[in-house]
Each structure stands twice: as structure tokens, then as C-alpha cells.
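With one protein chain removed, the remaining protein chains of the complex are shown where they sit.
== chain A ==
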Amino acid sequence: MPTLVSHPDEVKVLSRRFGQGAANIDKYLELDGYKAVQQAIAEGPAWIIDTMKASGLRGRGGAGFPTGLKWSFVPKNDKAKYVLVNGDESEPGTCKDHVIFREDPHAVIEGTMIAGLAIGSKLGFIYLRGEYRYLLKIVEKAVAEAYERGFLGKNIFGTGVDFDIITQTGAGAYEVGEESALMESLEGKRGVPRIKPPFPAVVGLYGGPTVINNAETIASAPHILLMGGPAYAALGSERNGGTRLFGISGHVERPGVYELPMGYNLKKAIYEVAGGVKGGKKLKAVVPGGSSCPVLLPDELDVGLDFDQMGKAGTMLGSGGIVVLDETVSIVEFALRVISFYQHESCGWCIPCREGTDWIKKTLTRVYEGGGQKKDVANVQYLAENMMGRTFCPLGDAAAMPTLGFVKKFRQEFEDYIDGKKAGTPIITEQLHVGAH
């Protein structure tokens, strides 16, 4: 279990109860717990959505879609509606949601209730990734406590409102982090994504209108209601309201999850907040928002950590998982490690992702093992370029984008590696040139 870290530059909104035992409902109540939801019940759905819109909160799963707007899309009809908390945190380099589940599970529960109130839902689901089964106990205990206190179930807080929460874990598939695949998984089916439209807000879980949000997004909602939308928005940068948890890992002195204002400078985050490159080594590259984001070079780090500025810098804010690589890292090996993950996690539904990740992995494996040819770099780039934008769901892009980043920005290193100038001791395998068609 990683220990909590902290830094003076942090703005603790979401993380303000971390480390204080807030998983216990009494402690949570002591720290203003379940106040926001009661206010939400009193004020009504329009107020909740207006507050969320004013907060400028954008989806923390990585896509950055404005949360208030998303909630407002749910049609006002008689169909059963659902709130779905996406806790399938699987993007390599990302470890923020698990801290929330561990340190402040009631915030997720309260946020789920708020989202439910906003859209007229009576049932929420908290879906944890299969590998987070150890967190399920904490979350389930919190849910049970909320039921005991009458915060969940029939007539919550004696207001006549009903709301239930069901918890569920996945079975170990990155793909079900994609919202529609998660719904398939939750419905007990194969975790493959659905055709959109219809979008979940209209036809989602079990065919009902569904709001699905990342766990961090949901957990932010109670804080936003308590402090007010504009106050939350003012914490962040333009069009990127509030703060967010950044998981800084890799070769830094003080790795950990830090809550920084949106728009905080990436270079500062690495060198000041996380204490700089470990052991005083030279920085080689930074993966800024989870492994699917194109890599940044040391001279590209002077950029604000928000969705728009990162987009302008040719990469993505993503899931806030910043991975720092020092000079000892072989990009060839790192690229192979990244593509291996996506190859393993591709659901196999569509051709470009299923076959593309596999062939990139095979090619990079051969390169890594010392059998590379010059044209392999171009081939990898060709494969990645032909996956981009053509796959059924974003997983294909998530695999192609970093690959393109590596081969474009470190082309020379790949070529040198193939020429044998660098890269330790490549292992020659027997299978190298067998079976070409």
C-alpha cells in the first residue's frame, strides 16, 4: 500500500479527507460528510446541474467531457435511470481512483447519490476493476454503513427519496474502462464496447438512460456542491475547473498522488512537487497522462496540466498518470512494454486494434530481441498510423498514439538500437524470419 504524500503546492479539495480515516462513516460525517447530498435533495436537480456546470468540472477519466453538461443530457422521462461509477482504473501509470476508494469511499457514495438526484435515478452502481478487489471490502463496508444510517435505501435522510447502490467488480479487462463495455460487463456479458449512438445518456445500462462517470469525477461532486461551482472553477485554469489528482510515478524522488490545480505546470509538478528526477539522473521523457498519451521530451514540459494546454502540446492530459523516465530507460523496451499492454488488453472486437496491436508487438519484440531491420521502424509507424481513428473504440488510438510518439520522437534511438550501437545485449531468438507471407 503506498503511503500518502503531500506538497505545499497542493490544493486539497478532493483529498482533504485523505489520511484521516474517513472510510469510517463517523469520521466522514465529522468532516462535512453527507451534507452536500442533503443540500442537493433540498435544492433539486436543476440546482445540482447548474452548480456542476458552473464548476467547470471535466471528466477525470481522461476524455475531459464537461460533467454538468453530461448530466443535463439525460432525458426527463419515466424510464429507469442509472448512475454508474467507473472505477475500472486500468490505464498504466494511473493510481488516483484507488486512493479515493481507500481513503474516502463515502465521497464516491455521496457523489453517486448526487448524480442520481440530478438525473432522477434511484439506483447507482460502483464498478471496480477486477484487480481492485481488495478495495471492494472498504467500499462495501462504506455502503453498508450508509445503509445502516438510512443514507441509502428507502426514504433516505427521511426525505422520501429512495436511492440504492450496488457494487461490482470486473474480471480483469482494461477494455471495460470504456463506458459501454463496462455496461456490457456489468450486465454479465463479454466486455466489448457498444455501437454509439445511442449514447449512454439515452440508452445505457439495461437499456435505461445512464450517467457514467469516472470515480474521481463523482467524488468531486460533493465538494463542488459544498463550495459552490464558481469557487471550484476558480481553482483551476480557463475552461478547466478545479483541481485533480495526479499520480506521479517512475524516476522521481517523491512518487505519489498529488492534488494540484488544473493548469499547474508540468515541469514544476515533476521537479518541485515530486522532487525531480531520482538520483539526479538526466530526464529522458515524460508520459504525461497515462500510457496512452504521446510522450513528451524534456524541452516540452513547460506546459499547464489541463485538457486544452496538453492538447495544444500534442499530447493529452488523460488520466493524470505522469510517468517520468530517466536516461537509463530504453525507449525501445518502453515502447514494447506499452504496446504489450494494449495487445494483451485489446478485446479483439475490431480488426485494426486486434491485429494492429499484435503486429506492432510482434515487430517490436523482434527489434528488442535484436532481430530488427531498418524498415521495422517505418512499419511500426505505418501500423500505428493506420490504427489511428479507425478502430471501434478508443483503445486502438490509445495503443497507436504512444507508439507514434515513440517512433517519431525517438526514431534515431530505434535505428541505433537496430544497428546495434546501443541497447545492452539484445537476445537473438530462433524464430526471427520464419513464416513471412
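Everything that follows uses one rule, which is that a contact is a pair of C-beta atoms (placed from the backbone, for glycine too) under 8 Å apart; a residue touches a chain by one contact, two chains touch by 3 or more; residues count from 1.
Assume contacts and distances are computed from a predicted model.
Engineer: Name the absent chain by its UniProt protein name; which of "NADH-quinone oxidoreductase subunit G", "Branched-chain amino acid ABC transporter permease LivH", "Sporulation protein YqfD" or "Heme exporter protein C" is it?
Structural biologist: "NADH-quinone oxidoreductase subunit G"
Engineer: Specify the residue from the set A:R190, A:K282, A:K312 or A:K374 that touches the hidden chain.
Structural biologist: A:R190
Engineer: Of the listed residues A:A36, A:A107, A:A173 or A:V252, which contacts the missing chain in the full complex?
Structural biologist: A:A173
Engineer: Could you tell me which of A:G124, A:P352 or A:G405 touches the chain that is not displayed?
Structural biologist: Missing-chain contact among the listed residues: A:P352.
Engineer: Write the list of chain A residues that the hidden chain touches.
Structural biologist: Missing-chain contacts on chain A: residues 173, 175, 190, 195, 343-352, 354-359, 362-363, 366, 371, 373, 375, 379, 382-383, 386, 389-392, 431-437.
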